[in-house]
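Supplied in structure tokens, the structure appears directly below.
A single protein chain has been omitted; all remaining protein chains appear in their positions.
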Amino acid sequence: MRDVAIIGASTTQFGRAQWSLLKLMAEAAHGAITNADLGGRKIDAVYVANMGSARNNRQAGIASALVDRMNLYPAAADTVENGPASGASAVKNGFLAVASGMCDLVLVAGGERMREVNNIEATEFVSFLSHRYAEYIYGITLPALAGMFARLWMNKYGVTSEHLAMVAIKNHSNAMLNPNAHIKMPITMEGILHSPDAEMNNPYIAEPLRFFDCCPVSDGAAAVLLAPAEMAGEFTKKPVIISGFGQATDTQAVHERPDPTVLTAVQIAARKAFDMAGLKPRDISLAELHDAFTILEIAQSEQVGFFPEGTGHIALEKGETQIAGKLPINTSGGLKAKGHPVGATGVSQIVELVFQLRGEAGKRQVKNPKHGFALNFGGFGNNVVATILTKGA
Amino acid sequence: MEHTVNAAKCMKCGKITYPTHFYCPACGSTDFGAVAVEGEGTLLTFTRAYTLPLDYEDLYLTLGIVEMDQGIRATGQLDIDEPATGIRVLASVGPVRDVDGRTVYGLKFRAV
Partner (left out) sequence: MLDQLEAALRPPKLEMAPYPAKHILLANGETLVVRPASMDEADVLLEIIDPLKTLDRDFYDIVSARLYAELLGWKRHRVRNEYCLVGVINGELAGIVNGRMFDEHHGISYHTLALKRGLRIGAHLFASKMEHHIEYLGQDEVWIVAESPIGHRRWMIEYPLQQKFSIQHELGGAPSWVLTRETYFKARPRLVTGTRPVPEELLACSHPIRKPDLRTMLVQIGDTLEAKL
């Protein structure tokens, strides 16, 4: 297997798109392509991460459509659908294509345009991820699964609504430093939890989770360009190496897990990624976790191995996960505030790590990062992809 | 018409799984018989969900996961005003959703 480098990375502004899905993805892809100096070389293959274009945007075969929109023929093109983890899955497929020696230049673009339908329909469309006969028919949505998970977690480890709010406040304030974030608005503990007006400012979505515990519905796209590490120097001065990957699955119905607070797929995916990279959690300089709901950032920060069981919220409380802390988490603003266009998310987590490792993260730059970790969480944790990136020589 | 919700009982090793899988998680067999999800259980966790699909006109739905005395867990709707984890509940089958104008039946739990 060859080592694989990321030689270009780009993202569009997340939020409410003014453009069609294809144009959005083309903008991100163009950004990644022009980020590298290809000297006229052609792209061999394109992987596109997307979950709902056929339903929400009336466009199926989105990878072929993107190649056409951009004029990249005759590149091979495949759509990768792994729910909210489509992005990291697509990067993984691109990685395998290059590592195997089958392809040299591979473009990976993730994109979603969810706001073409209204919010309620968007929530409904994401709920198709749940088990059709054992969950979906009851009106289960992703927020509902997260609410039931949060109640178990909070009871077990003494996590409070304040802890959840701290995740949201931190990620909103990180997003204020990210020009491409969807929500650029500070929030305060008073305003979302403690004042008498807070109940109305921050209503329940799925108890115990409130409005500001949930990610917004966003449009957006992100893209990376991959090349063999040995050739990367021809295309860029600042290659970033994909040093680890791990992926694992778990039961689709959350109730079937022996202990529903244990996210087995998260644990296995992370362990595999660390093993492949030959690294330990303590070697990681910063992480992008899948905080579609605030509780998930706390849970994942423990289950990938950054903090011992039951202490994720304590590290958070101590400020260890802030940009200036020991292990900054979600410097981009996370799904919570950067936004969560499902197909784009996994790619955009990787784009954030690339920006950070290249020292290009502007006001949210972490000091001298060496290794970045991303966790992309599909379904409610039934298909999880972990990625580790390392700053190139 | 009588509605039931079925779990799968492995004909080889006797393990009950819900929902059904093609291979038995305990012994790998592919031979199953249906057993109804029924009786009492203990409420493991629950939520009141407020952002609902368009076919619900309710303010919220109360949803929960129950550890059935049968040895399986099941997700369903709770007809319980003030649920609490650990309470005892009884399963029944009733209308849970309208999908494309058709009523779908599933598990509903009430307190005992």
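Per-chain residue numbering starts at 1, and chain names A and B are given in the order in which the chains are listed.
Keep this in mind: contacts are C-beta pairs under 8 Å (C-beta built on N, C-alpha and C of every residue); 3 or more make two chains touch, one makes a residue touch a chain.
Bear in mind the structure is a predicted one, so any value in this text is a computation, not a measurement.
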- Query: Which residue among A:Asp68, A:Glu190, A:Asp275 or A:Glu317 touches the omitted chain?
  - Reply: A:Glu190
- Item | Given A:Phe95, A:Phe149 or A:Phe212, the one touching the chain that is not displayed | A:Phe212
- Taking the entire complex into account, which one of A:Asp44, A:Glu81, A:Glu116 or A:Glu135 touches the absent chain? A:Glu116
- Only one of A:Ser20, A:Ser64, A:Asn93 or A:Thr261 touches the unshown chain, namely A:Ser20
- Note on the structure: Those residues of subunit A that touch the unshown chain are 16-21, 23, 113, 115-116, 118-120, 183, 185-188, 190-192, 195-203, 211-212
- Message: For review purposes, identify every residue of subunit B that touches the missing chain, sorted by number.
- Response: 57-59
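In this section, only the chains that are shown with their structure count from here on.
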- Roughly how many whole angstrom separate the Cα centroids of subunit A and subunit B? 31
- Query: In the complex of these two chains, what residues of subunit B are touching subunit A?
  - Reply: 17-19, 44-54, 56, 60-61, 63-65, 73-77, 85, 96-97, 99, 104, 106-107
- List of subunit A residues in touch with subunit B within their complex: 119-121, 123-124, 127, 131, 133-135, 137-141, 143-144, 147-149, 151-152, 155, 203-209, 253-256, 260
